[in-house]
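Removed from the display is one protein chain of the complex; every other protein chain stays in position.
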Amino acid sequence: MDPEAERRYVLSLSCPDTTGIVARIAGFLADAGGWIVEAGYHSDPDTGWFFTRQVVRAGSLPFDADELRSRFAALAAELGGQATWRVTDTGVPKRAVLLVSKEPHCLHDLLGRVTAGELPVQLAAVIGNHDTLGDIVRAHGVPFHHVAFPKAGSGATAGDKAKAFDELRGLVDQHDPDAIVLARFMQILPPQLCTEWAGRAINIHHSFLPSFVGARPYHQAYARGVKLIGATCHYVTADLDAGPIIEQDVIRVDHGDTAVDMVRRGRDAERLVLSRGLRWHLEDRVLVHGNKTVVFH
Amino acid sequence: MDPEAERRYVLSLSCPDTTGIVARIAGFLADAGGWIVEAGYHSDPDTGWFFTRQVVRAGSLPFDADELRSRFAALAAELGGQATWRVTDTGVPKRAVLLVSKEPHCLHDLLGRVTAGELPVQLAAVIGNHDTLGDIVRAHGVPFHHVAFPKAGSGATAGDKAKAFDELRGLVDQHDPDAIVLARFMQILPPQLCTEWAGRAINIHHSFLPSFVGARPYHQAYARGVKLIGATCHYVTADLDAGPIIEQDVIRVDHGDTAVDMVRRGRDAERLVLSRGLRWHLEDRVLVHGNKTVVFH
Amino acid sequence: MDPEAERRYVLSLSCPDTTGIVARIAGFLADAGGWIVEAGYHSDPDTGWFFTRQVVRAGSLPFDADELRSRFAALAAELGGQATWRVTDTGVPKRAVLLVSKEPHCLHDLLGRVTAGELPVQLAAVIGNHDTLGDIVRAHGVPFHHVAFPKAGSGATAGDKAKAFDELRGLVDQHDPDAIVLARFMQILPPQLCTEWAGRAINIHHSFLPSFVGARPYHQAYARGVKLIGATCHYVTADLDAGPIIEQDVIRVDHGDTAVDMVRRGRDAERLVLSRGLRWHLEDRVLVHGNKTVVFH
Partner (left out) sequence: MDPEAERRYVLSLSCPDTTGIVARIAGFLADAGGWIVEAGYHSDPDTGWFFTRQVVRAGSLPFDADELRSRFAALAAELGGQATWRVTDTGVPKRAVLLVSKEPHCLHDLLGRVTAGELPVQLAAVIGNHDTLGDIVRAHGVPFHHVAFPKAGSGATAGDKAKAFDELRGLVDQHDPDAIVLARFMQILPPQLCTEWAGRAINIHHSFLPSFVGARPYHQAYARGVKLIGATCHYVTADLDAGPIIEQDVIRVDHGDTAVDMVRRGRDAERLVLSRGLRWHLEDRVLVHGNKTVVFH
């Protein structure tokens, strides 16, 4: 198959709603001969905002992605100063950096999916605050870095932790990644990193948020006696486990499941929810507005 | 709230795909000042067809539904002779006729939903080939008609059955219903009625089609030892249980469930699947192409 | 079929765990010729408690339910003073009283299920703090009582409310019901009634608890931007929405769902979760220990 035939430009836009936006965007694309293969629209009645995502065959346009961006910028400007938009090119692979600790299941799952060609991303690096998972990462041909974090109760100062985060930031930022995935990374990002990586740092929390924020959510779930456990993929913000939710799912448990069983069984939800959330992020399906997401499936 | 503010026109269209269709429709609506509150698009790469559904605030247009139809007809004509389309007005209630036998659960569920205002439809009549369910229908203020069908093995001729179907058809057609719902109706519609009611007759089959076509599907499922049972809502065609599928869902069973348990437990899937499929049909979310459906959620 | 062949005795027991309990109970039943058709066991490693539920064909025992109770009491006494147990007879129908306000969907669903023979219970009465739902209740042949509660902000005293609850209590208690179902009843039971009806009062809360306790949970869910909404069936305790959970389930939502859509769509979860929880309660499948439940499916 001609790879250009499959190459696509993905336009996404948010702006205050008004009549005629769809017509303008569609008209703009039609005038250029653009062949739309996917289109999603959402008008939010509460906030009065409009959201769209359009996928166009690259080969149907007589110009390249940069020219598309420049022309689309002009159109977006006419929609008012609050509009935010982006144009990405599926011919330019996205890059991700994974942050891990010792829990292997989400890492294994993502490595398997990337190796199998299921996720449209290049793994630029994996960084661990332990080196437990280094071997399997390198076996997949992906660079692994170990950044030592001070242990809780080790007498380390806040400065030691800040230094570790500085090292981490350097290792991440050199790749300018499209996604920074906290794949069961057991350190809380400092507020400054949350800000710098806003909209790119993605976490998997092992509960059905907003239930069971913070540590040991399966043990909290066990104590409450819930009949379903869950996992939540969300953008990282300075508010712990309170960022915009991308995806959630649940798994049925019963009285025979101990907290340890829940930890094991919940991994299936974590794997699926993180891989789905990450895929949608990489495909530019997720638009953030306030503390909520619009996800165009 | 001003009811007119909530009144909407729903446009749906299928036609061979080409560039610029979205622009034309969106431009047409924008030129008239139309405020689009929902828009769905689908390009089918295999068939080369395009499908759309648009929802416009009635009050945003300077003309009524008939004028909208007449103007949209002109636009559709330019999209080629194969285009099919419709414009409906949420201010004009849809009408449904329900066909039932003795099984009460789907009937009870639909009566409850309509009474509670959950389904946007008027129940014009319920027709049963038994009179078992007449009382509860009348208690909801809906007319009930009993049409006697010859019993299997009663020595009745094919003509007796044809006569019963003629009576049924008369009772249905006098209401010119938007939906004819076979809510566990245990008679097979003759081919001619399938044709006349094409796209309006909706059946609930108590299996996850295409598994277990025909009679006693739960008993078939039990014999095969499946771990999930299901239900399928589909348009009726002359091919038994083979029409375009609108919606399906499943319920987990295990070795402890007898065929009788499956019959009971499967009702939850039947109720949900039928009520969802019917809702989507009534909201003009379902476009049929060949033997498949596009469902704009 | 001989109805006695289907009549069963259901034994359930909780006690501190030790070796040999299963052998004792099984031996007791075997010695009497009891034919066990269902048996569930659970050992809780955290609390050190043991739970069982056994279903025996009534016709396989040479004595009646009272004699079974008297013999089983002797056995239970040997298991220590903390054991709690009961023996019920499926030949003696359970009775339920439903409490409702204006929301009709759970009521309709339960009426439909009882009428269709899906739930093993007699509806002794429905009591509403509004009379909105009286007609449909009476159409099903079930007595309806209206108990007027003082309106919020009406200047009514706490005494007025207490009087209304006294009237409610009288109407409920005259039936000595096995289940008191709060089918979207919008009044908070006073602590004394929670105590008196402990283990019999069942509520449906329209969220996936422990998320979104209290009022307007769908609006809370909408504000948080969750991707699944849920419902929880639980025993009522004096702690609002914090009693032992019997059953939960969820429904997927997306950015296109307003809070009003969630209210409507969530009803499907409420109906299913309440009907499942109530069925399990009526079949003596639910054993409460502390603030958690063991549910033998």
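Order of writing sets the chain letters: A, B and C. Residues in each chain are counted from 1.
FYI, a residue touches a chain if its C-beta (ideal position, glycine included) is under 8 Å from a C-beta of that chain, and two chains touch if they have at least 3 such contacts.
Predicted model only: the values in this text are computed from it and were never measured.
**Q** Among B:A58, B:I204 or B:I245, which one is in touch with the chain left out?
**A** In the complete complex, the chain left out is touched by residue B:I245.
**Q** If you put the missing chain back, which residues of subunit B would it touch?
**A** Within subunit B, the residues touching the omitted chain are 42, 44-46, 51, 208-212, 224-228, 230, 244-250, 254-256, 258, 291-295, 297.
**Q** Residues of subunit C in contact with the chain that isn't shown?
**A** On the subunit C side, contact with the omitted chain comes from 19-20, 22-24, 26-27, 29-31, 33-41, 43, 45, 60.
**Q** Which parts of subunit A face the unshown chain closely enough to count as touching?
**A** 38, 104-105, 108-109, 111-113, 115-116, 118, 136, 139-140, 256, 264, 267-268, 272, 275, 297
By our rule, only the chains that are shown with their structure count from here on.
**Q** Which other chains touch subunit B while also touching subunit C?
**A** Common neighbours, subunit B/subunit C: A.
**Q** State the chain with the largest centre-to-centre distance from subunit C, centres being mean CA positions.
**A** Farthest chain from subunit C, going by C-alpha centroids: A.
**Q** Per the centroid of Cα atoms for each chain, what is the distance between subunit A and subunit B, given in Å?
**A** Spacing between the chain centres: roughly 38 Å.
**Q** What are the residues of subunit A that contact at least two other chains?
**A** Only 45 qualify.
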